[in-house]
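Excluded from the complex is one protein chain; the other protein chains are retained at their positions.
The block that comes next holds chain A.
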Amino acid sequence: MAAHTGGLTAATHPGSARGVVRIAGLVRAFGDRKVLDGLELSIAAGEFVALLGRSGSGKSTLLRALAGLDHEVTGTGKIDAPAEVSVVFQDARLLPWKRVLDNVVLGLPGPDALDRGRAALAEVGLEGREKAWPVELSGGEQQRVSLARSLVREPELLLADEPFGALDALTRIRMHTLLRRLCERHRPAVLLVTHDVDEAIVLADRVVVLDAGRIAADVPVGSGVARRHGSPEYAALRDELLARLGVDPVAADPAAGDPPALDPTAEESAA
């Protein structure tokens, strides 16, 4: 984990000119209400960015703009995004009438698609479940299939819209570990939309807070020490982010009250 964190932070250049994602002056409006208002953001290759924000702050709108899914939204601005973009939705969004492997390789070109799909399933720990129907899987397993479906496309940019929001706490911790490991191997740039401050700190190289359609804070997450629950750096970062989100950190019960299992290094064995 430590080596991984070091490697990722070394590649991190917030606002770098050679970012794979460059967003300039992005405006998106629903009717008269401007959800994104002149947003500027760039993400470097292989960088893991967590996007925090209250509900209605425009997180999902930004993600949908990057994914090219905002057909009926009016807006201006410039988006440079790589050609290979994959999206992980909050719901696993598997086609219920296709078996797991067929879901993973949906629309995947090439004669070796099935083999790549099998390899991707093995990577997320679902070897042997290729022929299962999605309804036969648990929520966490479905979300792992959806991760496999995204990663088998070797994306340069992985967009994740609260991918673990619907999972129970223990499964979520396992998924954090899995996601970090997969990102370490495939090294896509990641934009993870979340409302969970701890998830953001544990996973990301950089945490961006969105407020009223603009970036209100852009905080790099330091080395592995800061990721450890209970460390003073962690608590300070958590308090800062919560304050940016308009939550009183004391009332929000800081890291001390959380179960120790939230420590990502301790989680490696559990996953």
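The rule is short, and it goes like this: a residue touches a chain if its C-beta (ideal position, glycine included) is under 8 Å from a C-beta of that chain, and two chains touch if they have at least 3 such contacts; residues count from 1.
Rule of thumb we're sticking to: contacts and distances are computed from a predicted model.
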**Complete:** From "Putative aliphatic sulfonates transport permease protein SsuC", "NADPH-dependent FMN reductase", "Cation/acetate symporter ActP" or "Cytochrome bc1 complex cytochrome b subunit", the UniProt protein name for the chain not displayed is "Putative aliphatic sulfonates transport permease protein SsuC"
**Prompt:** Of the listed residues A:Lys59, A:Arg149 or A:Arg238, which contacts the missing chain in the full complex?
**Reply:** A:Arg149
**Sole residue of A:Leu26, A:Leu62 or A:Val87 that reaches the chain not shown, by the stated touch rule** = A:Val87
**Message:** Looking at the full complex, which residue from A:Ala67, A:Ala166 or A:Ala243 touches the chain that isn't shown here?
**Reply:** A:Ala67
**Asked** Which positions on chain A touch the chain that was left off?
**Response** 67-69, 85-87, 89, 91, 93, 95-99, 106-108, 133-136, 149, 153
